[in-house]
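For subunit A:
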Amino acid sequence: MITVSHILSRLLRSGQRRSAQAEQSIHHLQVQADLSEELHVNVELLRNIYADCSDIIFHEFVIGGRTRAVLIYIDGLINVEEIDRHVLAPLQRDNLDEHSLSNIRRTIPVTSITTVKTPVDAIEAISNGRPVLLVEKEPQGLSFGLSEWEKRAIEEPTSESVLKGPREGFIESIRTNTALLRRKVRSPNLKIRMIRKGNYTRTSIAIAYIDGIASPALVEEVMRRLQPIEIDGILESTYIEELIEDNPFSLFPQMLATERPDVAAAYLLEGCVVLLVDGSPSVRIAPITMYSLLQSPEDYYERYFIGSAIRWLRYLFFAISLLGPSLYVAILTFHQEMIPTPLLLTMARSREQIPFPALIEALLMETMFEALREAGARLPKQIGSAVSIVGALVIGQAAISAGIVSSPMVMVVAITGIASFMSPRFNIGITVRLLRFPMMFLAGFLGFLGVILGIIIILNHLLTLRSFGVPYLSPLAPMRNRDLKDVLIRVPTRMKAEYPHAPADRNHERQSSDLWSDSGNGDDST
Partner candidate 1 sequence: MEFATILGIAVVLVTIAVFEGRQLRAHQRRERYAMITLCILGGILAAMLVYNLEMPGPTQFIETVYRPLSEAFEQWAEERSLQP
Partner candidate 2 sequence: MIEKGKISSYQLGKMMYLAIIPTAILTSPGITFQYARQDLWISPLWAFTGVIVVLVILRLHHWFPGQSFTHIWERVAGRTVGRTIGAIYWIFYLYVNGIIVREYGEFIVGAFLLNTPLIVITGSIVLVCAMAVRGGVEIVGRFADLFLPAFIVLFLLILLPIIPDLNIEQMLPVMGQGIMPSITGSFVLQIWFSELMTISYLLPYVHDHDKTGPSIWLTLIAIILTLLISNLFTLLLLGDLTGSYTFPFLILARYINLQDFFTHLESLFMAIWVLCAFVKICVFYYVTVLGAAQSMGLSDYRPIVWPLGFLLTVFSLWVAPNYQELAHAISMSVVFAMLTMFLVLPVLLWFIAWLKTSGSRRSQRSDDARSLRGSSQ
């Protein structure tokens, strides 16, 4: 037994080994066998498994002065006060005739008590912060739902702030997150399936969908892709995303990342599947289309005129963020006749002292801008602002007066930078910023023609791309007139009577279809 557990603990500690082997060892080496009736055997086994784990507490005590028992838990993952008050206190002053588990279970005033039958179960429970009670002469143990650890308070997600609308955001704890979802969608049709992945991290992954809206095939497909995952650890939902997305080589995100429960709930109501990963405040939504990445929740919280207008502004600046510098380079080096004479003369004057060709100048500035952005993002706030001030001086005034870059170029880079920050999702912004560079090369090589060819190549990729079976540019290409109304404009809520990309055999209507006429009459009468 000792050798067994020795091997086991070595296996568990050696991070170098294939985790699959570790998993196999657990299965093979009879740790899965039932717990022994001898308390000391069980404790010895667990002590070996948890060798060198200083945070594992083996609290030995005696129940009712007769029966020896051990409470095993991880320090910091449990609520010590509750353990003292609700487990240890009743047991120690106990007056039971027989110390069987069922009796003990009845004695302890805790809602969630489960039976632990094998060492594996015990380890699982302990790792999850559920204290395990092992009792003399019992081949089973009990685990209590008294886990509690430090977690962040629910606050507004900084990466997706809105002016209007709910300010709560997901946090690192998956239970809190599912609760947040459940608070938005109170129907029992909101299903949340749970699986665990990660051989070492044993991370919980929740798959949330609304039964009756989401297509069963979609849910099946998500489960089918999740099942075979074998990985040592999952620290963020991106790990999962990369393992299950359709095209792992695409620059474009095929799942939407959000930290906002309202966004997740909105997509649930459109028939999407939401993946929550324990330890990550950002959940993943699938399937999505390109346009989902360019929509902000605020579009729906503002009046629809404003929502539509802002959406168009965002589309425009999305195009600018992709094409800004390349169009500038193309016009400046290929199509000078397009520039009105006075403007051309001004530009020519500003470029007179610049030693670089326009293409190099643009590349230089864009790279500089990206570096500044990255430096600013990684630094503490106090230093970050210093970086941005220095950066602004470096790539702005000083570079111009030193004659290294021209001022129109600085303007173009600045506008492009702002444009790329306008996309409501960070990941599409960074994709576009990356694509900007090959586009600049194409523009410097063939002018407008190069830009157009570049656009065609990007579109070609986007048109072949799918997110869980949904074409990425879907309502536009292939054209689906019915769904266009939420892409080109943000239609009034009362007109959104149908689900987008819903399967044909499901119920399409999301609100009473005669709402429009009804409320119209109502308006008249008042």
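For anyone wondering why these and not others, all candidates are chains of the complex that A comes from, given by their letters.
Just so it is clear, contacts are C-beta pairs under 8 Å (C-beta built on N, C-alpha and C of every residue); 3 or more make two chains touch, one makes a residue touch a chain; residues count from 1.
Just so it is clear, the model here is predicted, and its values are computed rather than measured.
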| task | Determine, using the touch definition above, which of 1 or 2 touches subunit A in the complex. | result | 2
| Interface residues, subunit A side, partner candidate 2 - complex | 334-335, 337-338, 340, 446-449, 452-453, 456-457, 459-460, 463-464, 471, 473, 476-479
